[in-house]
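The complex is shown incomplete by one protein chain, all other protein chains being positioned as in the whole.
Going by the order they are written in, the chains are A, B and C; count residues from 1 in each one.
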Amino acid sequence: MTVSTTELRDAARQVVDDLGLAADEQDTWALVAELGWLVLEMPEADSGLGLDLADACALHVELGRGLARVPFIAALLAIDTVVQSELPERADLLASLGSGDRYIGVPLAETEVQYVGGKLDGVAHGVPAADRSREVLLWSGANDCIALVAIDAPGLQLECSNTWDETRRLFDLHLEDVVPTCILARGDAAHALLRRLRMRRDFALAAEAVGGATSILERTVAYLGERQQFGRPLAMFQALKHRCADLKSQVEAATALLEAGLAQTASAHDCAAAERAGLAAKLLANNTYTHVVEEALQLHGGIGMTSEHDCHLFLKRAMLDEHLGRGRDAYARMLAGGSLYDT
Amino acid sequence: MTVSTTELRDAARQVVDDLGLAADEQDTWALVAELGWLVLEMPEADSGLGLDLADACALHVELGRGLARVPFIAALLAIDTVVQSELPERADLLASLGSGDRYIGVPLAETEVQYVGGKLDGVAHGVPAADRSREVLLWSGANDCIALVAIDAPGLQLECSNTWDETRRLFDLHLEDVVPTCILARGDAAHALLRRLRMRRDFALAAEAVGGATSILERTVAYLGERQQFGRPLAMFQALKHRCADLKSQVEAATALLEAGLAQTASAHDCAAAERAGLAAKLLANNTYTHVVEEALQLHGGIGMTSEHDCHLFLKRAMLDEHLGRGRDAYARMLAGGSLYDT
Amino acid sequence: MEQSDDATGALRREVSAWLRDNVPGAWRESMTGTAQESFVELQRGWFQKLSAAGYATPHWPEGWLGGGRSLAQQKLIFEEVARADAPRLILYFVALYHAACTLLECGSAEQQARYLPAIQDGQIWCQGFSEPNAGSDLAALRTRAERRGDVYIVNGQKTWSTMAQYADRCLLLARNDRSGPPQAGLTYLLLDMHAPGVTVRPISQITGDDEFAEIFFDDVEVPVTERVGEEGAGWAVAQATLASERGLTLVELSQRMRSALPRLADAINAAGRGDDSALQDDFGNLLARVDATCALADRYLHKRITGEEGPGDASIVKLFYSRTLREFTLLGRRVGGFTAQCERGFMRGATQETGNWPLDFMNSYNWSIAGGSDEVQRNIIAERMLGMQREPKDWHTVERI
Partner (left out) sequence: MEQSDDATGALRREVSAWLRDNVPGAWRESMTGTAQESFVELQRGWFQKLSAAGYATPHWPEGWLGGGRSLAQQKLIFEEVARADAPRLILYFVALYHAACTLLECGSAEQQARYLPAIQDGQIWCQGFSEPNAGSDLAALRTRAERRGDVYIVNGQKTWSTMAQYADRCLLLARNDRSGPPQAGLTYLLLDMHAPGVTVRPISQITGDDEFAEIFFDDVEVPVTERVGEEGAGWAVAQATLASERGLTLVELSQRMRSALPRLADAINAAGRGDDSALQDDFGNLLARVDATCALADRYLHKRITGEEGPGDASIVKLFYSRTLREFTLLGRRVGGFTAQCERGFMRGATQETGNWPLDFMNSYNWSIAGGSDEVQRNIIAERMLGMQREPKDWHTVERI
């Protein structure tokens, strides 16, 4: 990790801690824009900071720690895709995206969309804060078309996904004969851009999960240190200690894997290796997050079952997250696919 | 459980405890014969005790507890199959089998044998103590033929399986154009007999596994109660307590499932229900056994890694057992098959 | 079992025929996403029917409507109710079991005459044992009951009391004396929930439900005649309360879990994944564990019938049930995918197998935390059943709350 990544992380932690878990989406978004996080990865030529995915993921980790209610992952994915594109209005678009005035939503789950005859049909799942976006970045299930679609385009309907996790505010987009605002890429170019987008989405989701897992484990350990039972703090009971130690080793492993994978994306120009590292990071991070929250709920006892306590916010986020990206069971199987037949 | 099953179990426990883990195969076999256990399930009309599978399994549990080096499961399977058959020499054969003078081996794993043109070809796996048997009970992979084959038949070769577990003394039988001594059943009759045999084999293996798991858990708890570390018995450390408690609940569950399944075989005439209960009992018993020995080895620490300690005998038996019967992964999938499509 | 197969068969047919005619129809649909009040209405209606038929009180002694049934017959009725997929009588459970059995075992004749008929008529009770700082540790109870002439003055707070907001009476365990050993200073009272000074605040649960509540006591007067057992003997009376359902709940819960397996299979098939061997493995292993849970619960009840229950037996069943239920709901979460995460409506009166997997998963913690957490059960199993040495002096554990 370069020094600047560390600085970025420390600053972000301070910001997220100050905001707290309940911070309002609008306020948080304004702060994210103000801090320049939206231009983090934009090239310096485009007035960006020119930092890389590892830096972005350092922020995702911190936002994940605080369950920040802000569509930062989707925003960065859209910005990167526009940066990679050759849109005529690229410069203007980047300026408004970077300032936070404009937000383009991106589905965090896989889409079931077809592009036929210049029109999009189907459903796109899991677009965060779509009601705040002017356009949404969508692609065809066949991966041969990426388009921007206006949120008020005829034939497009927004439906709140109403997930148990209320911190992401996801939407389903139902499309019927929707004409895109513009096409960003077709054919092989679209394929390549989508590989990049999915790889980055995997890393971003992994980073948020690592942050969330770290945070809920810290909170659980702190709770056990305070809560007295049988005349002692719960933290003194060896059975609980050992469970926390196992969780800690898993969180550290997921963190190390994420960081090692990000290092690979920076140094190597091997797209397949970066993709594979993203798959592994996402898989382990989500496995870890769900396992940690499951244990955290048990270790908190009754208090964790009340909505006044924060435990459930992490639980619901973790339950949702494992189904985002390429889907719950795709990761292990894609990873295995490189080594096993018939996959 | 009827009173006589309880008596049988108590008597068997005494016998097995007296024998100890290292008892010689020949001596144990002689004792098993002397105690009348070989005629346990023979009809009273055939001078047997007329008891049922639940009683036999009560003995398997006890023999499993003591890792008895005696091919009792195979012996009872062969006897039951002969009882079910209409062999002309049935009465004489049962008399010599019941006295222990004669022993017919039966494969404890699935066979890869074909029956074509009156001859058997292929390999039968996992026949215990085949070198002590005069005949072996074999069947075709297509389940349409059950035969007795003389151990010295031309074309038959014995090969010691040399498994890590030395208490079962399994053999592979290689067959090349082997002419059976006699055919016990063909076609539908063979199918029905083999369903019965496999169901009984599942229960018997489950019972031995339950016995083994019970025994190694008892030994582990006893060891933890004696072994001192940091000035206290290990049993006093809560993390170890909780692990033992989990193991205990799993062993009790496997025991309860076995007993409930056996009760079903006695009362119901529903062959499919008995088969299903056997699958479930075998699956849970083996899962439990392997998990308990894995934990037992860890809980024993270094001493469990030495061959002078008994821990490894249970470990090796449990590792082997999960691959006996229909094979490691067949059980869960067959059970699921009743409820899920395409299985 | 004490009955012939014929008599058992006849009872089973009788009960199941009655259930066929009387179980509220389509309650799973009508109770999904509904308000607490309509749920209470369903409970009242269903209770009146069941009670009038005598099936709500098979565990009461002979002489009471429906009473005098053997434990085996009680189990049979529970099984049939579970199989008929009737709503659980959550609102009346404390009255029918905890209150009634405590009164029958430890109450005065006058107390029995006052409350038992009222319970059969639908009086609602709640339990006041747990406190915010005494989850699994009854010795730490702090709610006070000070004797003043003919009344006790109660002050303090209870929590995790099921449906306390609808209760008429509360089974209260309070401390009358702080001088002796912790268990010795407890007194058991029957408290009127409508008395001045009682405040109930429903607990907002993470599922959106509020079936539990906190109860606050501010100088609440309880007549001495409402004391069960002697002053300071509350601990022993509480044991009678806790033992009241005698394993029947776990029989019912495990049967309900088994009945819910097809719901999981349907979800797998509906996802077009019946041929996914990973799901087959998980589902097959779950089947075996669910069957084992039923077998354990049955065996435990049988031990109670024959008087063979040993220390830790109940803990084994509860622990294995809670772990199996967790795996059940985890598999559901896996199969349900993204779609299942978007279904928020919860179903009242069901147990943990509604088919709304994230909800079921969250509710599964009711069984691993409440009624003696998994951790407390493990302590009991290790120390009382396996005989593993206890930790030194003040490291004590308490049966369960």
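FYI, a residue touches a chain if its C-beta (ideal position, glycine included) is under 8 Å from a C-beta of that chain, and two chains touch if they have at least 3 such contacts.
Because the structure is predicted, anything quoted here is derived from the model rather than measured.
Looking at the complete complex, one finds that the omitted chain is in touch with A, B, C.
Residue B:Leu320 is the one among B:Ala209, B:Ala235 or B:Leu320 that touches the chain missing from this view. Here one chain is not drawn; of C:Asp85, C:Glu105, C:Asp192 or C:Asp281, the residue touching it is C:Asp281. On the side of chain B, touch with the chain left out of the figure occurs at residues 109, 125-126, 161-165, 172, 228-232, 237, 239-240, 294, 297-298, 301-302, 304-308, 311-312, 315-316, 319-320, 323-324, 327-329.
Across the interface with the omitted chain, chain A contributes residues 221, 224-225, 232-233, 235-236, 238, 240-242, 244-246, 248-250, 252-254, 256-257, 259-261, 277, 279-281, 283-284, 287, 329, 331-337, 339-343.
Residues of chain C that touch the chain left out of view are 276-278, 280-281, 392.
Just so it is clear, only the chains that are shown with their structure count from here on.
The highest number of C-beta contact pairs joins the chains B-C. In terms of the distance between Cα centroids, chain A is separated most widely from B.
Distance from the chain A centre to the chain B centre is 52 Å, each centre being the mean of its Cα atoms.
Counting partner chains per residue, chain B has residues 238, 241-242 touching two or more of them.
Under the contact definition stated at the top, the residues of chain C that touch 2 or more other chains are 375, 378.
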